[in-house]
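Heads up, this is only part of the complex; the chains shown haven't been moved.
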Amino acid sequence: MTNTKTNSGNFFEDFKVGHYLPHATPRTVTLGDVALYNGLFGGRFPVTSSDDFARGLGLSRSPVDELLVFHMVFGKTVPDISLNAVANLGYADCRWLAPVWPGDTITARSNVIGLKENSNKQSGVVYVRSTGRNQSDEPVLDYVRWVMVRKRDLAAPAPETVVPSLPAAVAASDLVIPTGLDFTKYDGALAGSPFRWDDYEVGEKIDHVDGSTIEEAEHQIATRLYQNNAKVHFNQHLQGQEKSGKRLVYGGHIISMVRALSFNGLGGAAMVAALNGGRHVNPSAAGDTIYAWSEVLAKEEFAGRKDVGALRLRTTGIKNRAATEFPGPDGTGKYPDDVVLDLDYWVLMPRR
Amino acid sequence: MTNTKTNSGNFFEDFKVGHYLPHATPRTVTLGDVALYNGLFGGRFPVTSSDDFARGLGLSRSPVDELLVFHMVFGKTVPDISLNAVANLGYADCRWLAPVWPGDTITARSNVIGLKENSNKQSGVVYVRSTGRNQSDEPVLDYVRWVMVRKRDLAAPAPETVVPSLPAAVAASDLVIPTGLDFTKYDGALAGSPFRWDDYEVGEKIDHVDGSTIEEAEHQIATRLYQNNAKVHFNQHLQGQEKSGKRLVYGGHIISMVRALSFNGLGGAAMVAALNGGRHVNPSAAGDTIYAWSEVLAKEEFAGRKDVGALRLRTTGIKNRAATEFPGPDGTGKYPDDVVLDLDYWVLMPRR
């Protein structure tokens, strides 16, 4: 009797459109998690740094960083969705629906909303909508992810192709402003950035200047903190036998790094409200130094609100090259080898 | 006047049977410690991950991970017991007696219960029973450890040999089920493992499949978190002059790693109740990838309880080799060089 109790994960043919997948493991997010996240990324956005600052904006205390919430939810989906993934292809329609407070317990569930077998019949694309909820069963995060998953049995018949219709971007009117949040008394000097929503223009590009080098211990500690058990991040013995020879850094690690780097130039981007899309264009490994630049894609007001506006940003992560020249895809959509992330998202920003 | 105030630790001839050693340093274990432990090991056992899950089982909240409690107590014993150790030889009769809750303050004391000088008269084996207590002076952990300790003065006379009689295993009837714990409502889907006590058979072997690579920063941060100051773990300048050339990883680090790895196949092993024995068969260093496999040694019911059973497990830790072939000692008891840990312990598991 051997090995019948381990989780080998779902393969492409195991997914059916309409399937509902409750995920393990429930997780109480604590001040300890927040501190470790701060040590790993060094964020300086004040809403998540200071209880007093958050209270001055009408919140009860500092909420848990939006991306930490994302990683916690994402981590839970891995054992069921992407243990046999070839590649994580994209995100869409991702919204934060309510703040998570230290002490809240998060659970996650996914629905399979699309399937498309690849022409090589060795794998296929699985589309899931994943939702994180707190201990009161209130949704706190909701997003679509699609991922290429291997087939266990190459002879398994292809499912009917269902490709969900996904928005190119979350509509600004669908963004959720946390209950009670009021930026009227936002203190820009204390926040470390004098620039507000009014100061940014569509098309504006910002080189975030600073670079940050990834260490193996850092991305491993982060990824384990989220209980993400994808083996490519942790097993050098296996990865050393692969072409790259290296452990792969969890893509979300790069998202958190560029968010922290973006403070230099986007210090007023107080909270992340939505991800419109995100592509991990090239892999990253320990030793890589990550730089970032951003472009303002759109600006939107909220009906009846003069304190807060939404900025749609595209932040590009680059490895081992400064962002001075704003590297991105060429005319054919092909990215240079040193671009690692193309992230399209909405932030909430105080207005003048 | 130099250097008379530093602690050079106890040498073999300093120990006397019957000696009672109160240990420094009292330690309040917090949510921060728990988070860092989670980041270092990535445990997914739900009782220690979710306050809500724990409350659903009759506890007031998530207790501190049993092995984190062990390391905290063990760490306190190091300055008095094993600062001059040649080798940590074994553990026995180790029981968790009550949960530790975040906010509790732990202290530790040891009694010398055995002494045996080695035939080379350069060192000897010291047996201690160490007990961890909370701020109400309630015992939370109790175990025997024996360790080979150098003599300061090789001419010091040998003590009378006293070798304590130690049980091969803790009797199942001596295991402590935390007060209030009731697995009746244990949610296996939420816990991430459908298998329960009933599903395991004595003799069953489980390859835990996954491997995890050790980084210097990780084992150092963990070991310092426990205030374990054994210098072999931290000082590359010294260790570089030793044969291995490397810092040695604290043996308990491997115990925590294999416990986390064992979730894949033993996800229902909700709580550790006792260590029957443990041997660090070979050393580990940063860069090693740890794998693990387990064998079910015994199954026991508890009188009057239908919700919880005890499983006696033997989990073997291996470095830089998958556990597929279940490596262990040969007929003469000799271990392959890549086996690093042989751990015999009891877990509490929900029943059907």
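Labels A and B are assigned to the chains in the order they are written; within every chain, residues are numbered from 1.
The working rule: contacts are C-beta pairs under 8 Å (C-beta built on N, C-alpha and C of every residue); 3 or more make two chains touch, one makes a residue touch a chain.
The model shown is predicted, which means the values in this text are computed figures rather than measured ones.
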Overall copies of the shared sequence [whole complex; 2 in view]: 3
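In this section, only the chains that are shown with their structure count from here on.
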Inter-copy rotation, chain A to chain B, in degrees (Cα atoms; steps of 5): 120
Residue numbers on chain B that touch chain A, as the complex places them: 30-36, 38-46, 49-53, 62, 189-193, 195, 199, 201, 203-213, 215-218, 221, 264-267, 287, 289, 291, 320-322, 326
Chain A to chain B touching residues, read off their complex: 1-3, 5-7, 22-28, 30-33, 35-36, 79, 103, 105, 107, 135, 215-218, 220-225, 227, 229, 231, 234-238, 247
